[in-house]
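Taking it in order: structure first as structure tokens, then the write-up.
With one protein chain withheld, the remaining protein chains of the complex are depicted in position.
Up next, subunit A:
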Amino acid sequence: MVGRSLSNVRENGNMKRNNLAGFIFISPWIIGFLLFTGAPVLYSFAISAFRWNLISSPEFIGFDNYVTMFHDSLFYKSLSITSIYTLFSVPLQLIVALTAALLVNQKIRGAKVFRTMLYLPSIISGVAVAMIWSWMFNPKFGVINQVLGWFHINGPEWIYNEHWSLPSMILMSLWSFGGAMIVFLAGLQDIPGYLYEAAELDGASRFGKFLHVTLPMLSPSILFNLIMGIITSFQVFTQAYVMTDGGPNNSTLFFVMYIYQNGFQYFNMGYASALSVVLFVIVFIVTMLQLKLSKRFVTYDK
């Protein structure tokens, strides 16, 4: 009895010590979270109730910014641009990446060389990519329309035409599928061979094996790539800013671009904050959905 309670005391002491040590280790993140994420999000809520251009003093207007948003056609437009981009870019990129991973994973000579070449575009990002593609999309002198010309196809004006600009950006996003490909490749290599052998004994076709072994076993990788893809497409800014400045005719005005314009070009701090709050709520809902989804569809075998 005595021994037991002693060890209990010690356990208790350990737990307390662990709590303290744990807290010390994670304290950088807690401080950073409070200063640079938590407080700013709350502050955004507060500023969104004001009209403020940074020069004159802020004027309280309650929910007026949200009412304005309700009647603002650019708000809806930017929201739909980001949604359309996400809906197309993310699944297409996953399909391209998975196809590439399946091919590179074959036992063929030179697989590593192909892997490196396919991954190479992914190490280039941001402003440099935007500039390369602006030049490639040049309707007359760009490489894309030149190549199309070989096949006697008159290429469109790409980012310089309001109907083609968003598809152009989606197309461009497919170029950097390397990261997702590597994740799939790692996932593929983790699938134990006996699963395929068992499926073969059951008389599964190639497609059957893909459908019933590969896809379920890859579900954690698919989820990971899906989440990373959604995160990236919600943040698309640099391309739009450098290549089209949101145009032509606002056809590439991504939601975060609209926040930027309001905050740092028109200096409507209140309205920009209200837009930020809406984006925050959307992100929150999407995150919750993803959590639900992952519990339902992802197979973890370990």
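Quick notes on this structure:
Throughout what follows, a contact is a pair of C-beta atoms (placed from the backbone, for glycine too) under 8 Å apart; a residue touches a chain by one contact, two chains touch by 3 or more; residues count from 1.
Keep in mind that, in the parts below, contacts and distances are computed from a predicted model.
Choosing from "Molybdopterin-dependent oxidoreductase", "Leucine-binding protein domain-containing protein", "Acyl-CoA dehydrogenase" or "Carbohydrate ABC transporter permease", the protein name stored in UniProt for the chain missing from the display reads "Carbohydrate ABC transporter permease".
When you scan A:136, A:199 or A:253 for touch with the missing chain, the hit is A:136. Here one chain is not drawn; of A:179, A:216 or A:247, the residue touching it is A:179. Interface residues of subunit A facing the missing partner chain: 15, 18-19, 21-26, 28-33, 35-37, 39-41, 43-44, 47, 100, 103-104, 106, 108, 114, 116-121, 123-128, 131-133, 135-136, 138, 140-141, 143, 146, 175, 179, 182-187, 190, 220-221, 224-225, 227, 230-231, 234-235, 237-238, 241-242, 256, 259-260, 263-264, 269, 272-273, 276, 279-280, 283, 286-287, 300, 302.
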